[in-house]
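The other protein chains are all here in position, but one chain of the complex has been omitted.
What follows is chain A.
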Amino acid sequence: MIKNKRLGTEKSRDKGLGFGESRDERWLWMSGVVDDVEDPIPKIKRLPVADHHLSSPPKKPPSPHSPLSACLMGELAADKHVKYIISIEKKKDSFESVVMEHLRMSGAYWGLTTLDLLGKLEAVDKEEVISWLMQCQHESGGFAGNIGHDPHILYTLSAVQVLALFDKLDVLDIDKVSNYISGLQNEDGSFAGDIWGEVDTRFSYIAVCCLSILHRSDKIDVDKAVNYIVSCKNLDGGFGCTPGGESHAGQIFCCVGALAITGALHHVDKDLLGWWLCERQVKSGGLNGRPEKLPDVCYSWWVLSSLIMIDRVHWISKEKLVKYILDCQDLENGGISDRPDDAVDVFHTYFGVAGLSLLEYPGLKAIDPAYALPDDVVKRIFFGK
């Protein structure tokens, strides 16, 4: 027998000069970048070739063992996170931040939703955000990640969500936006991300969610959209990007979310999927997104929201997950990272706070697991004020 815990796992890394080999970039996911696939934010802290030689931001310093930080342990450093989110906008002149500019719309959604969950949305200049946001709209009706970029369904949802947060959906030409989205539906019910035709169940979720927020679900063939999503179901109960694609917690969130919004959750084998999802919890209490992967704060959102939607959240240990998320905070400078002691980013800060909100952590607004917006915003959309 070979007791080789590391064989082929994430922890094992090839040695050698190998250009590009040691880069641990993470790509947005709901927003065009997915961390590990799966996260959007490239972690420049480790560039190719010998990590330690680089000038990029180091790991956050170990917390000093002062009495102050000791008593902060185990609690959400809400004020620090607010400060961190607000500070991101001001640090625009580094390579790390400029290479993210193409997805600024999603960054805005993550940052602003975090602030709203923390009860501090008024800390930003609403008019300034909306004026920028409207300049990102393309003549086709879709939104781009930033001014002058091409539109994509990913950023269209982010824009609509940001406007919903501010209760400003009325600035939109609703028909124009919804025509853009419905125009991306294919004959088989799937959705393309933009005119270039890449198909993914993420885009199905976005279309369904966005049109529901805009009260225009009648513009698409919902039955076909549901059938396509169901065709991406695997024998393990999970869902992939396209039929036959591997199950992934992020894709599962999208598919379950879309089925929840369209009232089609009966297509999900809840025990089977719940089983796969709860097996994502690892010893540290954190959740991973696929078998054998390391835990990551962003899956606190994708796995947890899916478990809630299918009513199986009692199959994981909530206490351990809360502790894991809190352990990933940067108690000095604010922000939350994917794993304890990694560098923080806005993406994981949002998913950490959103995860804690789903776990009913005190002091946070409740968040809706399907729409990924605060409960009060969702109520306002569907039931008026």
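As a convention for this text, contacts are C-beta pairs under 8 Å (C-beta built on N, C-alpha and C of every residue); 3 or more make two chains touch, one makes a residue touch a chain; residues count from 1.
We adopt the following convention: contacts and distances are computed from a predicted model.
Visitor: UniProt name of the unshown chain, from "General transcription factor IIH subunit", "Protein prenyltransferase alpha subunit repeat-containing protein 1", "Probable constituent of 66S pre-ribosomal particles Nsa2p" or "E2 ubiquitin-conjugating enzyme"?
Guide: "Protein prenyltransferase alpha subunit repeat-containing protein 1"
Visitor: Looking at A:G111, A:G142 or A:G240, which makes contact with the chain not pictured?
Guide: A:G240
Visitor: Of the residues listed, A:K126, A:H149, A:R339 or A:K365, which one is in contact with the missing chain?
Guide: Of the listed residues, the one touching the omitted chain is A:H149.
Visitor: Could you please point out the chain A residues that touch the chain left off the display?
Guide: Touch with the absent chain occurs at residues 1-5, 7-10, 12-14, 18-21, 23, 25-28, 32-34, 36-38, 42, 47-50, 53-56, 93-95, 98-99, 102-103, 144-145, 148-150, 152, 194, 196-198, 235-236, 240-242, 244-248, 271-272, 274-275, 278-279, 281, 290-293, 314-317, 320.
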